[in-house]
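One protein chain omitted, others in place.
This part shows chain A:
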């Protein structure tokens, strides 16, 4: 009954650094960094920032699903915690520095991740999915019914633009704030997440997670404290998803409890799955694919839910854990293999 996922290739570190992937990564980063300055296109920059926030969240989510083999249907709790931490710390404590806000958001999400993780790691498969769903839904109800008197219920709360290391960037006009400053913060955050996870998931820690996913009993027998590692995986995942949420909160400027609802969890799962939960970069591609598909569908029809549902259905039945990124990789391999034979 265990979820079948492919094993990840165990690439040596030195090999990795000489890889073409590092070079293309740097080129892509530079191109993306220059993009708003050259095009001055606010719509595209906003869309890209949006995609990158969710790319961070989807990568964070995939630590639990792709690497540890647990389907969580409650990651909206961490995304929402990140968002609400930013807005509440800003509003209640008056802290207005972006870096401090992001760190606090990650810590808070990590704490929520530790609690939800500790309560749910003993369960498996659908029970894990349903338990994380129920726990996240409790948090959603807390925010909707405004039980602490902080969240203002469904009305939500506005988010003002934070400063950066004492530099009053918030005084810039909204357009320049996004094009010249905020976009680059999110880009750096995404790059940092990718680099961090690339190393963490290839470290003994990451390999242990994969071992638990592949064979829990064997991991237990070789002395791995399985449950504790699952909690670690939830905490790391929650912190990164919380970072994505915190960055997104500042981008959209207004947050509501909807971001804590289970349909939000579903969207994060959807993104990771679309890109490929069995691949490292899949979730990034998935976030981009999901948001662009949604924008495209919305421009043609108001019935974009149907389009998204159909895509999800087809992806689950055809590409499964490979997603579009894994599918594309297989396609490229097939083509190069055929060339090699000729």
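Assume a residue touches a chain if its C-beta (ideal position, glycine included) is under 8 Å from a C-beta of that chain, and two chains touch if they have at least 3 such contacts; residues count from 1.
The definition used in the following text is that contacts and distances are computed from a predicted model.
Novice: According to its UniProt record, what is the protein name of the omitted chain, chosen from "Universal stress protein family protein", "P-loop NTPase", "NifB/NifX family molybdenum-iron cluster-binding protein" or "Amino acid/amide ABC transporter membrane protein 1, HAAT family"?
Specialist: "Amino acid/amide ABC transporter membrane protein 1, HAAT family"
Novice: Which of A:38, A:221 or A:317 touches the chain that is not shown?
Specialist: Per the contact definition at the top, the residue touching the missing chain is A:317.
Novice: Of A:56, A:231, A:273 or A:291, which residue touches the hidden chain?
Specialist: A:273
Novice: Going by the contact rule already stated, which one of A:107, A:147 or A:167 would touch the omitted chain in the full complex?
Specialist: Counting the whole complex, the residue in contact with the absent chain is A:147.
Novice: Which residue among A:45, A:85 or A:137 touches the omitted chain?
Specialist: Within the whole complex, the residue contacting the unshown chain is A:137.
Novice: In the complete complex, the non-displayed chain touches which residues of chain A?
Specialist: 1, 3-4, 71, 73, 119-120, 122-123, 125-127, 129-131, 133-135, 137-138, 141-142, 145, 147, 262-263, 266, 269-270, 273, 302-306, 308-313, 316-317, 320
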